[in-house]
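Only a part of the assembly is drawn; its chains keep their places, and the rest are absent.
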Amino acid sequence: MDNYRFHFRKFTSLFMFTLCGVSVLIALVPLVLIFYRTVAFGFSAINWDFFTQMPKPVGESGGGLANAIVGTMILVGLGSCMSLPVGIMAGIYLAEYGDNWFGQSVRFLTDVLNGIPSIVTGVVAYTVVVLPMKHFSAYAGGVALGILMIPTITRTTEEILRTVPHSLREAALALGIPRWKTSLQIVLRTAMSGVVTGILLAVARAAGETAPLLFTALNNRFWNTSMNQPMASLTVFIYNYAVSPFDDWIAQAWAGTFVLMTLILLLSLTVRLATRNKFAGNLL
Amino acid sequence: MVGHLLVRPLYFLQIMESIITAQHTFKASKGRLINPGDLIFKNLTRFFAALILVLVVLMAYEMIRTSALSWNKFGFNFFIRSVWDPVQDEYGALPFIYGTLVSSLLSIVIAVPLSLGIAVFLTEVAPRWLERPVSFFVEMLAGIPSIVYGVWGFFVMVPWLRSTVEPFISKHLGFIPLFRGAPYGVGMLAAGIILSIMILPIIASISRDVLKAVPRSQTEAALALGSTRWQATRIALAYSRSGIFGAVILGLGRAIGETMAVTMVIGNRPTISASLFEPGYTMASVLANEFTEATSEMYISALVEIALTLFIITIIINSFARLLMWSVTSNERAQKA
Amino acid sequence: MDRHFQHELESLKTILIKMGSIVEENITNALQALLDRNESLAQKVFENEVRINTLELEIDNAIIDLLALQQPVASDLRFIIAAQKINNDLERIGDHAVNIAESDLNLLKMKPLDTLLELPKMVVTTKIMLRSALDSFILLDPKMAQIVLETDDQIDNLNRSMTTEVIEMLRADKRSIECGLELIRISRNLERVADIATNIAEDVIFHTQARVVKHHAEEVKNQN
Amino acid sequence: MRDYPGTRQTLIDIDTIPEKGKGVPVDHNKIVAENVSAFFGKVQAIRDIQISIPENSIVAIIGPSGCGKSTFLRSINRMHELVHGTRITGKILLDGEDVYSIDPVLIRKKIGMVFQKPNPFPTMSIFDNVAAGLRMGGTHDRKNIAEIVERSLQQAALWNEVKDSLSKSGVGLSGGQQQRLCIARALAVNPEVILMDEPASALDPIATAKIEELLFELKKRYTIVIVTHNMQQAARVSDYTAFFYMGELIEYDVTKKIFTAPSMKQTEDYVTGRFG
């Protein structure tokens, strides 16, 4: 009887762990397929023109998405300008002083903001920027991305600063170092790699966003660096091309996908490797 | 590069420090002395924190203001009507709400067991040489932008569902209403699957982190009692249940708000159907599809009301998660005291 | 909290009391042997001495073990230190009992004495002192110990008059020089026993009141 | 191997004084380690450990940090092998049977373990904590479980303190109570040997004293091996003490001997604090 129980327990153990292994295999299937498709379809459509040429009108083949690539950079840049100071400073506040009702509220609202679907951010940017200005613009896109990036940066900054042991702060304070210097030169410095990681991941995420740009920065088939004008972005281009009926555009959409993925994966992987997964858990 | 941006504000603060000579001391409210630099720094950061508060309030205000038109006209009926007729300016959001809920629940049902399996595999089974690359791949999944999933789903998964999976399922399980109907490929099932792929890495990697954070002594305690590895794992899972639950809620939030991938595979038809094979529509995808075309004020207002609804759902989910965490931690706190 | 260590202290105390009673018995026997002219009682003293020596070693060992293994402080430490001293003192009293028994044997070889002079008185007083000292240790009663300290003078006086009387006796009767010497030796030994009982009382006071009374330590300190 | 004169009862046992030093003979060596070496990858943590642990006694393992105390302890109940890339050579015999030839799950039932930090299962009640090992082992008879839980808590000297709050969570207890709960949990599966890795180092002196008192009770029924950084603790509680240094067993002897007159210079230097 006991023997039976024992073997049953051993068997259950083995069986459950096997199931876990199977989960991994299942999860890896789409990843492999996506990679395969993107590389197979995207890589073949890529050439130098893709990076340097403007989109060609319907019907003409060739051309590229140079303006979209630049547009994505500008939009993300705009978003960063807006979100970095707010995100980092607020993050410091929450980590260093945030254990009161005000901090709790801000933290809660930051979480809310973090959870808000990106499309809603786009809607807000639309009502706040596009409606009054009466036209789509890079500004609107930048605002949407900025709003999107703020909570990520704030919370990662806070969480990472919190991983700095309290004892380190006390050590600094006990040396007669003022609190603000402690926060900046001990705590922030200790967690700097994590904070930068958080920023880069926020950037990567923003660069991959489509929804908030759909009706803020809209799109633009022409070269444009004016912030006041609609602006192209890689993601919106991919969307538009992908759902189009033209094979040529679909091929370009795959190429764009390939570029986007390479960019973003390189960005986040470098960061992740550099920080050796230390903060990965806090960054999602 | 970006680090540079960081250094600027810090540099500014350093200059500020030299302006404040440390000899001045400020009286805080309680009559105890406080360092002046601290006072300034604290208030400066507090200002930026307040900005976030203002931002959220502003967002809510903007949406409420813009959606007032629609609310005034339809009132609560907006949420239980199935009409969506821009021509007549008649709007009801029920199909979108239904589509959102069904697709995200479906994704949770698929993703949670798989994620937990992965998390357990990574923490308890995988040898180190395997753990690293597998977590790496799982995190890669998380890094892929949703448009990429959309494109892939649109061109690869949907055709496959249409030609292979859905016919197979309806042949064998067709007696269940869920699996009845023509195999369109696009539809709830496609949306659910693509969403589950997207939220899987989130749930899996947070769960893995939470499981990793379980003190070794917990599993060792179980093993030392003569438990099998699986029983010890169950102890670890129980230990980290609130964290895992948080991960699931987070995944749910993501699924509800996910736009592009869903838009590309759900079929975008505002109908309510029992079958998972039928096309549907979600709140996010209706916004993505129709906002640029919205011309009438009422149309925009109705769409903003949908955005507001999403916003409110997000707040509810977050509050719920927070309440849950709070009750867990305060429970522990009470027990410790 | 009821600690294992305390049981060990208790058993240390028990065995010390046991040793005390054997020593007391030896002193009693040594004197009774003389009074009763009973050689076998004197022999018994020698036998017991072996037990006393063994006990002393055991207690010494136990104390070292307690010190090494239990790191006693405060009253526990004072108790152990007091026990160590009392152990040593008891062993010395044992030695004096043997000395007395040796004198007994010598005296028993000679012709009986008509008088033992002050010896019976000294014996009684010494025994009372020793018993009181041990009791004060058992009962942790510093007052009883204080009384022992005060009785010591009586013994000193008895010893002094004993010496004088013996010298007079010797002057009167030359033949009994050895006899006189033995009597003086017994008297001296009893005086030492009383001294040592006083030491024990001092140790009890140290243990119970954390106060050193030896050599009038407090006065010594105050003078300096 | 050396043979030991028997376990320490009280320092002086009046009636047996003349026979002292012979005492109760060692009936049985519960655990015998023969030439045990343990490796972490290429690092050798312990080297050729040779030791016999008599039944119903407390053996303390002392030594400087990193000398392999924990590693040795964990190789006894095969917890060592849970770390990736570890290896063990030599034999560890429990009642003469090599533990490495038996399923580790069975071995760990016979050889319980208590850890440095109290680690009750936080999601379980006090009762369930104690019952956990039984239930996981396949016992589901309620009455039986309730009896064993009560007995284990009593043995761990915790019953009186928790008997009215068995359904409360174990993490609500104080540190010392938590540690006794962990001991009760280990006792519930009816082990023969209990391994303790610095069981009191996270506790304050009062809780520590309680745990130490408990050990004296426990050794009547169990064989206990305890690793401790606190030399005084080793002195107070153990019958035998093993001194490890740089992965080797330098000296193993009756505790009294180690603390009054150790044979090896290194031991002497360590216990008197002259080391390093």
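In this document, chain identifiers A, B, C and D correspond to the written order of the chains, with residue numbering beginning at 1 in each.
As a convention for this text, a contact is a pair of C-beta atoms (placed from the backbone, for glycine too) under 8 Å apart; a residue touches a chain by one contact, two chains touch by 3 or more.
Fair warning: this is a prediction, and the values are worked out from it, not measured in the lab.
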Full complex expressed as chain labels with copy numbers, beyond the one copy shown: A x1, B x1, C x2, D x2
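One rule holds in what follows: only the chains that are shown with their structure count from here on.
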Centrality ranking, top chain (CA atoms only): D
Distance from the mean Cα position of chain B to that of chain A, given in whole angstrom: 13
CA centroid of chain A to CA centroid of chain D, Å: 52
Sequence positions of chain B contacting 2 or more other chains: 228, 231
Numbers and ranges of chain A residues touching at least 2 other chains: 9-10
Chain contact graph, described as a line, ring, star, complete graph or other shape: other
Sites on chain B touched by chain A in the complex: 2-3, 5-6, 9-10, 13, 17, 22, 35, 37-38, 40-42, 44-53, 55-56, 58-59, 62-63, 65-66, 113-118, 120-122, 124-125, 134-152, 154-156, 197, 200-202, 204-206, 208-210, 212, 228-231, 233, 250, 253, 256-260, 264, 284, 287-288, 291-292, 303-304, 307, 310-311, 314-315, 317-319, 322
Parts of chain A lying in touch with chain B, wherever the complex brings them together: 9-10, 12-13, 16-17, 19-24, 26-28, 30-31, 33-34, 37-38, 80, 84-86, 88-90, 92-94, 96-98, 102-103, 105-106, 108-113, 115-124, 126-128, 131, 147, 150-151, 154, 178-181, 183-184, 188, 192, 195-196, 199-200, 203-204, 207-211, 214-215, 218, 235, 238-239, 242-243, 250, 253-254, 257, 260-261, 264-265, 268-269, 272, 277, 280-281, 284
Contact set on chain B toward chain D in their complex: 127-128, 215, 217-218, 220-228, 231, 235, 238-239, 241, 332, 334-336
